[in-house]
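Every protein chain but one is kept in place in this view of the complex.
Entry: chain A
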Amino acid sequence: TMDLPHHGYRATKQRARAAPPQADPVLFEDTSSSASAMNTQGYYTPGYNMGAPSSDMQGGAGMDNLFADPMANAAMMYGSSLANQGKDMVNKEISRFMSVNKLKYFFAVDTRYVLKKLMILMFPYTHQDWEVRYHRDTPLTPRQDVNAPDLYIPTMAFITYILLAGMALGIQKRFSPEVLGLCASTALVWIIIEVLVMLLSLYLLTVHSDLSTFDLIAYSGYKYVGMIFTVLCGLLFGSDGYFVALAWSSCALMFFIVRSLKMKILPSISADSMGTGSAKPQLRLYITVATAVFQPIIIYWLTSHLVR
């Protein structure tokens, strides 16, 4: 009965590198079952399929050939199970701080979405429908809904802004690597400050909106697109081009922020309208307008030193 599994196994591995060791049938059985188990765990056990070809069976066969020593095989199995435990533990710890699924939602973009969003950021005046569409209580991914915030554009815009700042400083012969790091951390700190102030004001005014922290980071990061456009125009067309581009992108960004946040912060008609004070809608309006006005200030602050 031992021969039949052997035959079946051997029959399927005609393209194996070398003949498996004939001496130890127990070893053969053990490593094949554990080898296939290891291989089905995907690519998280690196380095163990040394020289493994594409198919799993052949990977198992290759491993058989390389490690004739049962101790090494046992050690490999133990090491792979340890690596899997470590991977699970890291995932669990990370998901305690921030939900990875929520983060994945923000990066589910495609080219069409990015292009449309960039156009809306630069010219929002013709966009008609600003409502974020839902699908059974969960917001749609950015792939399906242009109005949904995403984190891909802010991240890319931030990195592009840092590179552009380095280039601008290099053109003016004021470049050094420390300045680049300083520019990057300054921009990052301003984002953190803005998000914290927004969170604080939303908490103090008990605005029960569904703006999560990541949403606020996304809306804060959209200003970097305007900054890149401004710096480019400043570099290409001099000081006049800089101020024209600054005015244009400030107006566009203010319009975009007010229209986007108005839906989320200001209460809808069917909200808790038990007469909770007429000061509430005004304060919420103040928050929205203050956020919008803050954008051009920070754009000017972060880019004026690049374009002299």
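Here is the rule we go by: a residue touches a chain if its C-beta (ideal position, glycine included) is under 8 Å from a C-beta of that chain, and two chains touch if they have at least 3 such contacts; residues count from 1.
By our rule, contacts and distances are computed from a predicted model.
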item: Protein that the absent chain corresponds to, by UniProt name, given "Immediate early response 3-interacting protein 1", "GPI transamidase component PIG-T", "Histidine-containing phosphotransfer protein" or "Transcription factor PRE6-like"; value: "Immediate early response 3-interacting protein 1"
item: Candidates A:Gln144, A:Ser185, A:Thr213 or A:Ser239 - the one touching the absent chain; value: A:Ser185
item: Options A:Ala75, A:Ile171, A:Leu204 or A:Ala290, residue touching the unrepresented chain; value: A:Leu204
item: Residues belonging to chain A that touch the chain removed from view; value: 182, 185-186, 188-190, 192, 203-206, 272, 274, 276-277, 280, 301
